[in-house]
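Only a single protein chain was left out; the remaining protein chains are all shown in position.
Entry: chain A
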Amino acid sequence: MAYYDLNIPAQQDPNVLKDILLFMTKLGYDSVALTHTVDGKISPKDICKIQKIDFNDDDEKKNNNNNNSNEQGLATSSGWLKVGTSKKSIKQYTRLEVVVKNNAELQMLNSNNPVVQSYDLISIIPTDINVFNAACNSTDIDIITLTSFSKFIVKPDRIRQCIQKGISIELVYTSIFEKESERLSFFQLASSVVRSSFGKNIILSSRGKHSKFMRSPYDISNLGHLFGLNFDQAKASVSKLPHSAILHGLSRKTKGLALVSDPALLRDLELWKLERKDDVTPTGNTVPHPKNKKPEKKQDIENDNDADDQVIEQEPKTTTTTTTTTTNDQIKSKSKKSNEPSVNKPSDTTTTKSTTIKKENQMDVDHKDTTIKRKRNNE
């Protein structure tokens, strides 16, 4: 299962950002969205300039440092080992976040705008109920973030609309760790949203400006019970639902049409199928345990034996002595020579013949002699 955190501010020092991302890999996250926040109207200069952080160069440098001065590169920044020293990589998406105050600013965010086109994800922070209501019906938005800015009552109807449109509602969990007013407003908002959406389309993300407020996906899954999400729902809100938000963004960007230029990209996008497979068969073991299979086989063998016995019992009545001898020979031949298919085939045919003979005998007694003659002729 891949874990997502779709809200990491990109407007900070690259070194700090790199530390945060390394810390997130340690916590077990696989994907991250770097967020560019705009207050109010978006202008052409807000076009995507987010530089994704490259870890490969740093690893090489670290290795060189290690060779020169022993183990200083691996020195602890948190815990007792340098985080992110494993080769695990982290996927990075770009995201535009706009604090919207009125409907005019919301209408700037349409698909014809090149600024909007340049980002992977588009999200808004509504500060007004009218903006929120309009955004729930919009097709150009992927995520609506609800923070302490949005001091209005969230109505269940609107949330249902969002779920229909595939728009995700984001809650920022780091406000739990901040001052009391933030914390209270978060719990009020979260429980009202969870109550009206039943855990659907809720994304939990850190707006982490410092790594000390980051929490691992499992810790977040547990924290969900404080505002009414059960463990699975809260886990989905950091794994499945953010992924669906990213796919929503992709389909919005391509307008439903996609042209695959790079097969590697497709492989990343199709990973969810593997995840679904994991959900259905967690162990990946489709073959039943031999313990469960054995009795069926035994029954089959016993049935076969019974059938043979029945044949032997019935055959004296029909007076076809030739067939019984062949079956006995067949059994002996099986025990002696297992790897000779030429012997097995005719014996099978004789058994079938014997059954036909039995039926005929039951029907007409007169035909008995003729059939036996035929058989002898064949032999």
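Note that contacts are C-beta pairs under 8 Å (C-beta built on N, C-alpha and C of every residue); 3 or more make two chains touch, one makes a residue touch a chain; residues count from 1.
To be clear about the criterion, contacts and distances are computed from a predicted model.
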Mind telling me which option in "GTP-binding protein", "Ubiquinone biosynthesis O-methyltransferase, mitochondrial", "Ribonuclease P/MRP protein subunit POP5" or "Checkpoint protein" is what UniProt lists for the chain we can't see?
"Ribonuclease P/MRP protein subunit POP5"
Among A:R215, A:K235 or A:R252, the residue in touch with the chain that has been omitted
A:R215
Which residue, A:I129, A:I176 or A:L247, contacts the hidden chain when the whole complex is considered?
A:I176
Would you write out the residues of chain A that touch the absent chain, in ascending order?
27, 63, 66-67, 71, 74, 76-81, 85-86, 176-177, 211-216, 218-220, 222-223, 225-226, 339
